[in-house]
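The complex appears here minus one protein chain, its other protein chains still in place.
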Amino acid sequence: MLLNPAIMALIGVSAVVALLLLLAAGFAIQVMRHWDIGSGSELQLNLERRTYLISTILSYAFVAELVSLLLFVYNAEAMSTQFVGAMCATGVLNVDPWGWPTLFLKIAVFFAGGVWLILNRLDNQGYDYPLVRVKYALLLAIVPLVIAEAVVQAAYFLGLNPDVITSCCGSLFTPESEGVAAEVSSLPPRTAVTALYASAGLALLSGLATLWRRGAALLFAGSGLLAFMVALVAIVSYVALYVYEHPHHHCPFCILKSGHDFVGYYLYIPLFAATVLALGVGALAPWRRIPSLVTAAAVDIRRFTWLSLMGFVLFYAVATYAVVTSNLTMQGVWW
Amino acid sequence: MKKLILRQKYLIDFTLSSLKRRLAKNLGLLLVYTLIVFLLASVMLFTHSLRREAGIILESSPEIILQRLVAGRHDLMPAEYLDRIGRIRGVTRKAGRLWGYFYDPAVQANYTLMVPRDRDLGQQEVVIGAGIARTRGVDVGDFLTFRSSDGRAFSFRVVDILEADAELVNADLLLVSEGTYRDFFGIPADRFTDIVLQVRNPSEVRKVAEKLTVLLPDARPILREEILRTYDSIFSWRQGIVFVLLGGSILAFVIFAWDKASGLSAEEKREIGILKAIGWETSDVIRMKFWEGSIVSLTAFLLGFILAYLHVFYGQAALFEPVLKGWAVIYPSFNPTPFVDGLQVATLFFFTVFPYTVATIIPIWQASITDPDAVMR
Partner (left out) sequence: MIELDDVKKAFNQGRPNEFWAIRGVSLRVDANRITVLKGPSGSGKTTLLSMIGCLSRPTSGRILLRSRILSGLPERFLTEIRRKTFGFIFQQFNLVKGLTVLENVMLPAYPLGLDHQPLKEAALKLLGQFNMESKADSKVEWLSGGEAQRTAICRALINDPEILIADEPTANLDTRLSREFMAIIRDLKQQGKTVIVTSHDPVVFEYAGIDTVVEMRDGNLAEA
């Protein structure tokens, strides 16, 4: 166990967010049980007012989770000096088996929270709140995810032991070793680049199709998620190499450093934003025919699809730019 | 989109004027808030820059230090060990070092005596650290006299004073020539204090250290990366301890913020009632209150952080001086290079703004659900 302020902050934030969500879930259950939009009773009025509290809690929790995702990566980066063999965040995440699951859970919570807020936004535009039960059921599904994140993260930090010799990106992302990370990076660059641009094409086309016909929204959400995963793999196995100008440096975190012009932020911010919006569009689509939501759903789906498409385009532009302007020549030399 | 921004602008305008109208109440909150940020940020910036300074200094130190142990205690290193090490692959340079401590009864302080590797000094010449120059009140050209281990008096002429850049380490340093050092402490010519080795490739350091322990069973290798790691964890651990201690004040602050947010004056309640009656929606009021919190937080955060920055980097961390002074009589004057990173700011955010925000969620909501027809009753 390492007692350091950033770790204390992360554990504290996750615990508080989990508590807030439990509180919100308690209210959500009451709302689901007693909700009767037609009633003018004081109970119904109170429940309606509770919904404001739940929305507020969720928006704050979402922002807190976002900042804590950043802090988690920063902290892993900063702790790399404290572990033998760790040279950057990758090594620190490898120190015990809970490191990577924590990161993935944090990303999952981010996406779930974003989708919930988008759904909530739509529902608030329907005068009869038609999605009230749907969105609170979804909220109840998010709560275990947040609790799991808090627990796994605590397990990770409690298990941190500075005596452990860890393996860092140099050895982790080499084709010779085993495991997911190795598989990801041992992906031949040609395959990675093909997959990257193929998923890009799919995401962008299905996005345009959604602008044309709302029915394509689910396809867009699916291909957005696919594009997100492919993009992460491609960053590790392909884009990063060009950023570092080194054919064997596969790290997904070092690109966030100043030495590489913070190019990681220009990649990750549009990518994450675009993906959460695409997922949100997918969550809106099934409800677009509810009478009280028809107009609002059409406007929201259109707006979020546009924003998401802009995010994806920006991401692919930055990734392509990073590769094109790099001094590393791999084509013909390495593959 | 434009509508959205304009709406926020109106809400911020209103919030600013409402903060101004209740200046006294908000000033108290702002003061406490700023103080909390200032305290935490000072601790953070201070320990962080200490760690950084230490890291910068160690950067130039050798990769491996080899000490001889006799019965578990540090002993002088025979010169022949240098030959016994012989050629180890990866070691680019090896050398014996001479250094030690000396107690000066005149000012009741401990000095570190050392033989420099890159500097030739005459028999009677000495180079001193800025801290010694200050306590003894000497300058270049002055003389210093010490009694050696066998009672003889040695007189030295100060030829130079070390730069104050890295005063944290060289404040108490005395540099003398090898001959003088051996004479002064009575150390035979075939003995060193320890041996240092330079290893170019960091991944070979562990292997070299392993070979050394096999070659010289009575010697202990100390690795630079290990020292760095120890420093790192000690500093972050200390920082953590201080934060735990300050946890009480954060909690007090949270309760204070909760109390301020929930204890609305009759005037404020009436105001929110009016706003709701004339057409503000619950979420408008929540947003207005959100901006209020953001403005207060941002002001307190910036103010506290800037004050802490000035305190640590330009005020020599004056508030922590008494704690540090316990170290030694020769107190290094501390002028770290200003340095801020995202991790610190994000951590600080979670220790101050986050608790404040959480503490105010429910009071804000309670204020915002005032009945719109409350003003008519």
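Each chain carries a letter (A and B) given by its place in the written order, and its residues are counted from 1.
The rule is short, and it goes like this: a residue touches a chain if its C-beta (ideal position, glycine included) is under 8 Å from a C-beta of that chain, and two chains touch if they have at least 3 such contacts.
Computed from a predicted model, the values in this text were never measured in an experiment.
Only one residue in the set A:Phe104, A:Tyr127 or A:Tyr265 touches the chain that does not appear here, and it is A:Tyr127. Of the candidate positions A:Ile29, A:Leu45 or A:Ala198, contact with the unshown chain belongs to A:Leu45. In the complete complex, the hidden chain is touched by one of B:Thr47, B:Ser177, B:Thr193 or B:Thr282, namely B:Thr282. Within the set B:Lys3, B:Arg73 or B:Arg87, the residue that contacts the chain not displayed is B:Lys3. One chain of the complex is left out; on chain A, the residues touching it are 37-38, 40-43, 45, 48-49, 124, 127-129.
The chain not shown here touches chain B at positions 2-7, 9-11, 14, 17-18, 21, 267, 270-271, 273-275, 277-284, 371-373, 375-377.
The criterion applied here is as follows: only the chains that are shown with their structure count from here on.
On the chain A side of its complex with chain B, the touching residues are 2-10, 12-13, 16, 20, 49, 52-53, 55-57, 60, 64, 67-68, 70-71, 74-75, 77-78, 81-84, 162. By the touch criterion stated above, chain B contacts chain A in their complex at residues 44, 225, 228-229, 232-233, 236-237, 239-241, 243-244, 282-283, 286, 341-343, 346-347, 349-351, 354, 357-358, 361-362, 364-365, 368-369.
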